[in-house]
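Entry: chain A
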Amino acid sequence: FQQQPPAQTTTPKTATVPITQTTKPKGNIYVIYDIGGRGDLSFNDMAYLGASRAAKDFGLGLKEVQSKTQDDYVPNLRAAAKSGDAVIAVAVGFLMTDAVKQVSQEFPNVKFAIIDGYIPDRPNVMSVLFRENEGSALVGALAALTAYYYNCTKVGIVLGMEIPVLWKFEIGYAYGVRWAERFIKQKFGKDVKFDILYVYTGSFNDPAKGKQAAEVMLAQGVCVIYQAAGATGLGVFEAVAEAGKKAGRTMGPPFAIGVDADQDYIKPGFILASMMKRVDVGVYTAAKMAVEGSFKGGVLELGIKEGGISVSTLDDLSQFLEIGIRAGAVKESDAQNIINTVKEMRSKIPTWIWEAVDKFKQDIVSGAEKVPLPTTQDQVVQLRKELGLGTVG
Partner candidate 1 sequence: MKVSLREIRKVFSDGTHALRGVSLDVFPGEVLALLGENGAGKTTLMKILSGIYRPTSGEIYVDGRRVKPKNARDALKLGIAMVHQHLSLIPGLTALENVAVLEGASLSPVSTELRRRVEKIAEELGFEIEWDRDVEELPLGMRQRVEIVKALYWGAQLLILDEPTTVLSPPEVKSLFQVVKRLKEQGRSVVYITHKIPEVMEIADRVVVLRRGLKSAEFSPPYDAKRLVEAMVGEVKTEAVERLGKPGERPVLEVKDLWVYDGDRAVVQGVDLVVREREILAIVGVEGNGQEHLVETIVGVRKRSRGMIKIYGGYAYIPDDRQKKALVLEMSLVENAIIGKENEFAKRGLISWQQAERFTAKLIEEFGIVAPGPWSSARQLSGGNQQKLVVGRELSRGAKLIVAHQPTRGLDVATTEYVQTLLIKTRNAGVGVLLVTSDLDEAYKIADTIAVMYRGKIVAYGPVEEMGIELVGKKMAGL
Partner candidate 2 sequence: MIDILPLLLTQALLAAVPILLASLGEILTERSGVVNIGLEGIMLLGALMGPLAVDYLHNRAGLHLPDTWWPLVAMLAAALTGALIGLLHGYISAYLAGDQIISGVAINLFAAGAVAYGIQAYWGVAGYKQVPEWAKTDPTWVAVFAFVVAGVMWYILFKSRLGIIIRACGEDPESAFNMGVDVNKVRLLATVIGAALAALAGAYLSIAYLSVVTKELSAGRGFIALANVVFANWNPALAVAGAFIFGFFDALSYWLQTLNLARYEITRMIPYIATLLIVAGVIGRAKPPKAVGKAFRRE
């Protein structure tokens, strides 16, 4: 298989079978996955990546527990806590917030981390939060500027089910697009107004839906589409690549933008970049603190500044592919091909765009640019209006 080293989801067999390890680990990292589990190309997969790295680095075992329903959260956490050998139990997903609250109270001596959930007031719980809105703003700017470069004024975003986390992606993206308008005005003195189409597909696991949604956008002249829809997003990539090839191109436009992990390898040449949410970094950090004794309750917020959010680079891609090769899931020659293609694609995008995005990033880090962070439905509705989402010309 040529072009698919899904490096970030690779599972070295040994990691799932700790009992086969010769030296017994001192303890275990427990990862409690959300419903859907591994293969979501998102936080479950990334959490695994971070946890397995931590386990290796600190000589720990890794125990993965899948949740079939929401009702599994508490029993899963409890079983982990009761085992007595949990160095840390990582709950992956904001839906586990209540469960972690409860079980952390039942087991005050066990350390917990929760990804995306907000539990600020427990000494034994670390909440790992991400400012996805910042990263989404960056790819929003990238999308709009690229579109501008290709004489196109429509960009889109395909989302999964409308859950609060996704608001950060949606609104952040729109903010980035509007930032780009201001940038263009400043740099070229031109008034450009982008249409931002958005579709909630209602599903994180149906690529066919993602494809249809993306096709509808492409038909309306959208040329860059950001996806925040889990496996549904695979359909977005499909649609974009298909449209490009139909137009006789081996590279965009149109382009897609990946999310959470580095997804640039999935359709090399058609994926401009990925908004990386480094759940792996969060998990790794939490595990590290637990091992080193520096663990304390509270919130660990990761944004661009902290390295928890970024736009994928070629280095990221190489790193991901590296892991894939090591696990035997990717052939080295394939990996090289992918890197070459992506490199070529990136080189086609003028440097001023990359520089602009970089400047935007600096401004966010310095606090000069404040990307809105919606937390309630009302705010979202308000921000959609302000940022002019969904306007069709």
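Inclusion criterion for the candidates: all candidates are chains of the complex that A comes from, given by their letters.
Convention: contacts are C-beta pairs under 8 Å (C-beta built on N, C-alpha and C of every residue); 3 or more make two chains touch, one makes a residue touch a chain; residues count from 1.
Values in this document were obtained by computation on a predicted structure and should not be read as measured data.
Candidate 2 is the one, among 1 or 2, that touches chain A in this complex. In the complex of the two chains, the chain A residues touching candidate 2 come out as 1-4, 6, 9-13, 37-41, 45, 48, 162, 197, 199-203, 205-209, 211-213, 215-217, 219-220, 231, 234-235, 238, 266, 327-329, 390, 392.
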